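Only one protein chain is missing from this complex, and each of the others stays in its spot.
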Amino acid sequence: MDALLKCLLTTLLGLCTISGFSQDTDLLQVVTKRINKEFAFKEGYEVNIDGDRAEVYIESWNQPLIRVQIDLVSKHESKSTAQNDLEFLQYIAQRVKNKIYLRNFLSVPDNQKAPDSRLKAVYHIKVPAECPVYLKTNYGLADVENLSNRLRINSRFTQVGLLNIKGWMDINTFFGELQGQHLDGNAAITSRRSDITLKDISGHFDINAQYGILNIFASTGLLDFNLQADHSQVFLHTPNLSNFQYTLSTQNSKLQLPSGMKFLIQETAPGVRKVTFRPKSEFYPNITINVRFGELFLGK
Amino acid sequence: MEERRVSSLQQAIQNLPTFQAPDALWQAIHHELDRPSSDQPLHQALHTLPDVIPPADLWDAISAELTFREKEAALHRTIRRLPQYEPPPLVWKEIQTTLTQTRLQRTLQLIKPYRWAAAAVLIGVSAGLAYLGNTSQPTITYLASTEQAPAGYSIEINDQDQDAIREIGAAFTAYHNQYNDPQGEELIQELNELESASKELRQVLRDYGFDEKLAQELTRVELQRDQVIRKMATAL
Partner (left out) sequence: MTESELIQACLRQDRLAQRALYERYSQAMYTLAYRITGDFELANDVLQEAFVKVFQHLERFRRESTLGAWIKTIVLRTAISKVKRQQTFEPEESIPADHALDWGDFIEAEYLQQAINSLPPGYRTVFILIEVEGYSHQEVADLLGISLGTSKSQLFYAKKRLREVLSKMH
């Protein structure tokens, strides 16, 4: 018990300190190496980004070009330290056959001291909307807008923002957060310990989530929605509730259903419930949700 | 008919031309046979030279070399597939300019009275070539600015505060091994995952320096971990 108290106090102290209890006002020297490069876009080309401690901003434009700006940033109170440490940040911006590779990584030789500066990379990328993008990002941020072909994201400890994405989406997140708005297409999302907020989603969605808080706002264009959630809180909002067919299963979970709709509830085993609803219309989209050890809220 | 053909063949065979060996051949054979007998001991000695036995560790060295080459095989296969690069068109233009300048310099010495006209041509050619841009190579620029350090910037991320966590985790694992609590396995896996995430983020904060959002993520991870620790402590 003493050990537990000690642990909780330490975390609390850490929270206070990290969130701004100390009032440092040092001036930082910021040194940036900016790389600008353009690649012609041809059908069949794709962009592969591997960002480590990176902020990645991707948007589309109507030029047959892929324009890349990579900023390698180093910050320290001493300018010479910032400049020296900047050399440890390496980048790649190359095309090999039909793939454009953009990557950054830290490379510190064995016989050199680890850098003292704050280091990161910032990507600003413009691609044609139909250009497939594969993004792998760790410990950073990703903002992707207005793509309409194939998007694959593999993220760890990253805040991912998607806006107006159409087509095929395959998203894997580990920790961090996923926020999406105006997503329309075939989406497969796998997340562990990430909070997910999706607004105005249409098309087909398959989501497998563990240890997260999920806020889903469906639109009338949603055709098929499958969610498997473990140890998660799920809030599903649909505009016209009775237009969808629901198959909801919960195991050791709280379930809250909207009033005014007649759901068929079956308790198949202790702690296991299955809830169904079928609309009166001939054709309807399907919503299938299975929640274990969590909560499910369905409403407007 | 058949018999006539055969006999014609036999006749043709009989009529095949014959050839005379050249006179020099017999002389060569004769010379060989008359070789001084003093060479004999040498030939005999050559035939009775002892066999040389390779040193015992030679096979070890060969085997080590083969193992070395096998281990490096993937590296050498990949070296053969390393990308090749095309130089940008501007390089050839620059080479031509330089060669033209060199030739012009030699010519200038010959046509000194007209050097100003020649210089004007040179400037015109250089300016024209420099105007032709090249967008296929990266342009690199360096920028410098300043900013205020955020609060918490100078916090050192160390692992000394983690001992309490390990203590409870170890105690719970021992408890679970003894009583085989069904939920225990899941709690231990959760703790391991969150511990591992915490370590990973701490290492990233050390490698790349302090970042507010990553620090918040670390706090979130450690709060989740503390919830697991609380459950473990309650069970103990």
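Think of it as A and B in the order they're written, each chain with its own count starting at 1.
Methods note: a residue touches a chain if its C-beta (ideal position, glycine included) is under 8 Å from a C-beta of that chain, and two chains touch if they have at least 3 such contacts.
Predicted model only: the values in this text are computed from it and were never measured.
*Asks:* Which listed residue, A:36, A:81 or A:94, touches the chain dropped from view?
*Replies:* Result: among the candidates, A:94 touches the missing chain.
*Asks:* Among B:15, B:48, B:84 or B:178, which one is in touch with the chain left out?
*Replies:* B:84
*Asks:* What does the interface between subunit A and the hidden chain look like in terms of residue numbers?
*Replies:* Residue positions of subunit A that touch the missing chain: 90, 92, 94, 96, 101, 103, 105, 107, 109-111.
*Asks:* Could I get the residues of subunit B that touch the absent chain, sorted low to high?
*Replies:* Residues of subunit B in touch with the missing chain: 64, 67-68, 71-79, 81-88, 90-92, 94-96, 98-99, 102-103, 137-138, 140.
Following the convention adopted for this analysis, only the chains that are shown with their structure count from here on.
*Asks:* What residues of subunit A sit close enough to touch subunit B in their complex?
*Replies:* Answer in residue numbers: 1, 3-4, 6-8, 10-11, 14-15, 17-38, 53, 75, 77, 79, 93-94, 96, 106, 114-120, 138-139, 141, 157, 159, 175-176, 193, 211.
*Asks:* Considering only the defined contacts, which subunit B positions touch subunit A in the complex?
*Replies:* Residues 83, 135-155, 161, 164-165, 167-168, 193, 197, 200-201, 204, 206-224, 226, 229-230, 233 of subunit B touch subunit A in their complex.
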